[in-house]
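Removed: one protein chain of the complex. Kept in place: all other protein chains.
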Amino acid sequence: MEPVVYTRPVYYYETDRMDCVHHSNYVRWFEESRVHLMDVLGFPFVQLEAAGLVSPVLEVQAQYKTMAHFGETVLVETAIESYTGTRIVFTYTVRDRDTGTLRCQGHTAHCFLNDHGRPVSLKKALPAYHTAILAAMGPEN
Amino acid sequence: MEPVVYTRPVYYYETDRMDCVHHSNYVRWFEESRVHLMDVLGFPFVQLEAAGLVSPVLEVQAQYKTMAHFGETVLVETAIESYTGTRIVFTYTVRDRDTGTLRCQGHTAHCFLNDHGRPVSLKKALPAYHTAILAAMGPEN
Amino acid sequence: MEPVVYTRPVYYYETDRMDCVHHSNYVRWFEESRVHLMDVLGFPFVQLEAAGLVSPVLEVQAQYKTMAHFGETVLVETAIESYTGTRIVFTYTVRDRDTGTLRCQGHTAHCFLNDHGRPVSLKKALPAYHTAILAAMGPEN
Partner (left out) sequence: MEPVVYTRPVYYYETDRMDCVHHSNYVRWFEESRVHLMDVLGFPFVQLEAAGLVSPVLEVQAQYKTMAHFGETVLVETAIESYTGTRIVFTYTVRDRDTGTLRCQGHTAHCFLNDHGRPVSLKKALPAYHTAILAAMGPEN
């Protein structure tokens, strides 16, 4: 699928004494970016939770290439790498907006739980939402 | 009442590019410190919430005197300034542990809400907890 | 002066177990909002720091009226309340974008330090910047 781009200025409080964005904040940018992707593509995260489901993170991985600084803006390109109904994987590429320099790459994996904390498949639990995800991923899905 | 002291090392991610602790983190230290005070004095915050109540912050105020740095440890002295059953005010004094230098002073004010979001008095809603707070504040209360 | 409006969606990680935005995050929104105001009005914060100056926070105060939630967007109206060359005070009013409901009000006060950590007046240290601030505040300044 075509990645969705999320634009984000660096906030002052996200820097650390090394004068760059602290690495833990990229994990937060990943979250903002996937929430944005889900809004844009028609399956908002807030809708999933309103239906009584939650989507905990199973795994996060990030590789840091260059440092981002206060005064800069980043572009986070997010795409759905895979989706099975019970598990979804997002990929993220963070670049400096002005130079295109690669800052960070990573992915996150998630499952879906109902309000009893049991793993569910969105195909059964939220069929319209499931369909929207498949549609967003493109014709081959 | 005698203040309760909370000891806290500065975490690296709490610094910013000015090479000091970002001011927003002191508000978080205030919270840690009052949760610690409540644990130590016999009315743990987690107990309040387990009883179905919440205690939102009504106000925070902080004055910043000197900067704290990575590698340092702070002492946060917390006391209950006032408590009426419906409103409680905590004061905080943050000092560098090694030099005693004053870093920050402030206060927070809180109310109590039941699980319908209605303001309550702890005197009625959690009488044993209310008694513990008064006891902690000393004989004049 | 006419307040500058900063638009900001609530991020998931800014919520807490009370299912609302944690109070400490409003202090961070204040910072984002004043950095935005300074960019918009012609005296960017990054420019101040590039000139070797820093602007530490002397004081923050916030009053919390109603809770903000994930799925909502806030508007932060920021204005310069006062500016003397050595001290500047910003005010902030945070409202829910969709309903206009008041979430939080507050202010921050700041001074200016040179690269030796000495307090300075922007009137001497960065005259063009000083002029831009006065211009932004309006004809009565």
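Which chain is which? They are A, B and C, in the order written, and residues in each are numbered from 1.
Everything that follows uses one rule, which is that a residue touches a chain if its C-beta (ideal position, glycine included) is under 8 Å from a C-beta of that chain, and two chains touch if they have at least 3 such contacts.
Keep in mind that this is a model prediction, so the values were computed, not measured.
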Absent-chain contact - pick from B:16, B:31 or B:96: B:31
Residue of A:41, A:54 or A:89 in touch with the missing chain, whole complex considered: A:54
Residues from chain A at the interface with the omitted partner, ascending: 17-18, 20, 23-25, 27-28, 31, 49, 54, 56-64, 67
Touching residues (missing chain, whole complex) on chain C: 12-13, 15-17, 19, 22, 24, 70
For chain B, the residues touching the chain missing from this view: 11-13, 28, 31-32, 35, 44-46, 49, 70-71
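Just so we're on the same page, only the chains that are shown with their structure count from here on.
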Size of the rotation, in steps of 5 degrees, that lays the CA trace of chain B over chain C: 180
Fraction-based call for chain C against chain A, same above half, different below: same
Chain A and chain B: spacing of chain centres that average the CA atoms, whole Å: 34
Centre-to-centre distance between chain C and chain B (centres being mean Cα positions), rounded to whole Å: 25
Averaged-CA centre spacing for the pair chain C and chain A, given as whole angstrom: 29
Multi-partner residues of chain B (at least 2 other chains): 17, 20, 24
